[in-house]
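Structure incoming, see below.
As you look at this complex, bear in mind that one protein chain is not there, while each of the others sits in place.
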């Protein structure tokens, strides 16, 4: 079966966009198998995800961008077309806690997530064992008192691997802005709180001390501001006075893993658009 | 502001439907403000909800059905167009428990749900007080050993009121098939379990005796089969061994009320399509 | 049936407390029907809720405090004994939004919550209608440019009613510290966010602008710090990019109502202990 094409677009809202896009797909020989749209009335913006067949296209699939350019220009669109079945070359950064990393390794191994795991990077040696059990290269980049040097070694490694996706699977070092800027909307971070509550270090300790009755986890694209990037997914679980910080940390692990998997899946399936500091996540 | 038109359609899936509908809206002078579609690949069926403006239509809004007829015929569609702001004339049937009824009375009063409550009917007198506090007519139709007679009196009353929506808000008598058939897809029932578990009487007792760890509530269209109609919404809550039948009943009340409100809202907003015994509920 | 006695106690943890309390109940002629305890190991504190029968007590039920005083002194306890079936004289403060108030009125009317609603107070006239439908006195205390004067009139009213519980059911004015201090742990506020996120005004607008994927509601005891008191209950619901501020506000209403009812119920049933800025909520 030929892959589907997935078109993600955004533009100022005005009449006729839906008809124009549908018309273009039909006239190109495609059949729309799924379409979802969203209008942000406050900002006057239109967003759409259109998935269509490519096996009867009247032109070569490689020319999709070029053929859509006319429609895009007419409506002032930002548009991005990708073929289904994308399996991004991925680098995972993980510090000591193994669960988020282990979950990605397992899901990639069983095929639950379509990831090509090219490298795992850590500032600690602890996760070498689990990584190597899944035959993924493990790179130990310790800080050793030289944070700037470590960042440069990380940059070099990323430059060599050229990942299409970087997942911070409980990586406890904040990336420098210049490095973040080099991989726009390609870095997903898992923060162990329901942001914007409990930014920064030790969110489970913060949650315990504030006495909240729910804890959460957040997956977001990384931007220069700490824990401030566009949120892709969040989830929470109820807790009680019985849960000390150790227990919050344990319960939170299951949340972090789930939220991470959902966000990575949405990203792989080309279902996420960002608009300012918010996301549109099509279903 | 002119109301929006809301078009709900279903038909066998094939290329070109989306473009054709969008083209028809645009050429009619409408602007699509929201569109959602669904393709059931297993059954080869296409479903769509399209909401569009009517203030620049090239024809009278009353002629919408007639103007769409050509598109509908071309694709073998079942289509239903309704204007936004529908406030259905509604009859609520409730036996002794007051919570589902009281919630509808309150939401209609505060404007949370756009309901024109024309009558409350009960086989018990208990809910007369709460109903009359909200100035809604209360009709006491006791069974008094004559079930068939009570059903005829109910039928007469419904014939007089001509409701556009009937809500069984914990009405504990099963309606006879001939009465159900007279109001197709206009009767919503709240069953106090997550169907298909615990059909019939005393579901909280059944749930307790089975030792489940979640209980639920279900809102569904009423069909001739007991608790078997198309499900509109369901929800659940966690319980524990500490919850006896009384406590399950209490916790369940909050679920029933929420599920009822969501289902009624979806129905009012013309977001529900049925297909066989299932529903498509657009968001 | 005689009421049960409900003993809530807290003290520094050490061996023998459970045995000593159980022994005291048994020797007093009571039978423990429910007991729950919690040890905060970090703070070295012990908390317990013990519910026991009173129909075979060897002394008058009015002497419970006095008879327990020896045990309390031996362990340095803070202890509070209340008989079951408490139906607190309650004042509800509500500004314009009617849903939290309407829910309390309905639950009190149907008996779902054991509240003696003595008065509803508002700085707006809007909720007079719904309040009077339930035959509860409504007091309109407008600010009219004189905030301090309004607070004094509120204080006078509370002094006359002598409530045992005050619920801020979406009351949009911050109470002055001197008034809060006069009713320690008797004022429950509903804040329409999952605190500590989105403190202060317009939390749904804040949530929308941050682009979160869950919204929440929080019930907490009121202290001098804005939205900073001990949290009794919280809950959340998933949202998506489709939800604008109006829709968040609508979805949030159902959360606020539920969280408010759960917190009020826990308070009435004498299940809440506070410890610093946190709560122990027994089940």
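Chains: A, B and C, in written order; residue numbering restarts at 1 for each.
Assume contacts are C-beta pairs under 8 Å (C-beta built on N, C-alpha and C of every residue); 3 or more make two chains touch, one makes a residue touch a chain.
Not measured: the values here are computed from a predicted model.
Residue B:231 is the one among B:231, B:248 or B:268 that touches the chain missing from this view. Checked against the hidden chain, the listed residues B:33, B:128, B:157 or B:197 yield one contact partner: B:197. Taking the complete complex into account, residues 98-99, 102-103, 106, 109-110, 112, 130, 133-134, 240, 242, 250, 253-254, 258, 261, 283 of chain A touch the chain not shown.
Within chain C, the residues in touch with the undisplayed chain are 14-16, 18-19, 22-23, 25-26, 31-37, 39, 41. By the touch definition given at the top, chain B reaches the unshown chain through residues 38, 40-42, 47, 194-198, 210-214, 216, 230-236, 238, 240-242, 244-245, 276-281.
Throughout what follows, only the chains that are shown with their structure count from here on.
A rotation of 180 degrees, rounded to the nearest 5, superposes the Cα atoms of chain B on chain C.
Computed centre separation for the pair chain A/chain B is 37 angstrom, with centres defined by C-alpha atoms. Chain contacts: chain C has residues 240, 242 touching two or more partner chains.
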